[in-house]
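Here the complex is missing a single protein chain, while all its other protein chains stay put.
Labels run A and B following the written order; every chain starts at residue 1.
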Amino acid sequence: MKEEGKHKKAKKYGMVINLDECTGCGACMVACMAENNVPFREDESNKLDSIAWMRVYKLTNGKSYPDADICYLPRPCMHCEGDHGHSPCVSVCPATATDYSHETGIVSQIYTRCFGCRYCMGACPYHARYFNWWDPVWPEGTTKYLNPNVSPRMRGVVEKCSFCFHRYQLAMDKAYFEGRAELEEDEYQTSCTQACPAGAITFGDLNNPEHKVYQLAKPDNKHGGRPGNPNVFRLLERLGTNPKVYYISSREWVRRAGDNYLDNEDFAKNYRR
Amino acid sequence: MFPFSFEWIWDVGHMVFMGGLWYALTILGLGMTYCILKSVIDTIQGKGGHQH
Partner (left out) sequence: MDSALIPEGVKRCSFGKFAIGIIIVGGVLLWGVYAMLLIWLKGLNQTNMNDFYGFALWIWADLGVIALGGGAFFTGFLRYIVGKDELKNIINYAVLIGFICYSSALLILAIDIGQPLRGWFIFWHANVHSMLTEVAFCLSCYFAVLTIEYIPLILENRQLNKVPFFHNLAHNMHEVMAIFAATGAFLSFFHQGSLGGVAGVLFGRPFAVREGIFIWPWTFFLFTWSAAAYGPCFTLFVTRLTEKITGKKLVKQNVIELLAKISGWTMGTYIIAKIIDTWYWASVTAPALGLNLIDFYSNNPFYGIWILVAEIVVCGIIPSAILLSPKGRSNSTLLFTALSLACIGVLINRWVMVLQVMAAPVMTFENWVMYIPSWQEVATTILPMAYGVILVMISFRYLPIFPQERELNP
């Protein structure tokens, strides 16, 4: 198996979310919570202290009728690569409790290693990291429905979207068993991708030109993964976080909302830097 | 912190950082050991008793 592993090509798992197709139904959020044993409280109304690995934001163009327009934007963890794995959160964790995998491109979180300093939360501009302010309380009977492949977290540690890493492990186990070192595109898919009724989410290997994510985003992997498709953008591209979640929108105001621009800036020019 | 921790790598970062740390700890440790040992010897030799 080790031999097989050695010859494997490095993967860069990523996501492309088509905002033109997203209806904001929230199925991705629900699927994610169920799949990953995300704890919840009786009162979830305070969004500043409730956990949602996948969160759907509602964007508006700020105009009034008849020009008013809205857009829903699902936001998982961006699994930033930064500069060669120097993602904002990984580099700051003092206890090596979060790590960037050069094998998969996934930013992991080791719950039993995290001691809850929350520096990574301060470092993440996407607010993709959540703290367990409370111990999880599972309503009676619901523990039977917890996913046995995902460890529930305890109070006092940080958690975040893992791109359903346990699914990758299961798929790899199966592949190894069948004598393969590589996965088929559909063998490893995140729960949000599969749950989206509109098919707005695509997941796959951004290093593999045969994968749909690659074809949609056309990432320029030599230049920090910048999207080659003019309708594709990444959140806060200019910070240099090098995220692996791409968004498609045919509307310019949505693409512009993805990052900060000075008022007098030529958006079209700078966006395509 | 120690080479036997599994995340330890013998790279420049670890050598500079941990080198500085262990250097400082060694100075503090040796300094205090010297002070305590010398004080024990001084005391045995009868120094420091009933001054003032």
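Basically, contacts are C-beta pairs under 8 Å (C-beta built on N, C-alpha and C of every residue); 3 or more make two chains touch, one makes a residue touch a chain.
Keep in mind the model is a prediction, meaning the values are calculated, not measured.
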item	value
Candidate in contact with the missing chain, chosen from A:D135, A:D220 or A:E252	A:D135
Residues belonging to chain A that touch the chain removed from view	46, 48-49, 57, 59, 73, 82, 88, 91-97, 113-127, 129-135, 154-158, 235-236, 238-241, 256-262, 265, 270
Touch list for chain B against the chain that is not drawn	1-2, 5, 7, 13-14, 17-18, 20-21, 24-25, 27-28, 31-32, 34-36, 38-40, 42-43, 46-52
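Rule of thumb we're sticking to: only the chains that are shown with their structure count from here on.
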item	value
Between chain A and chain B, centroid-to-centroid distance (C-alpha), Å	47
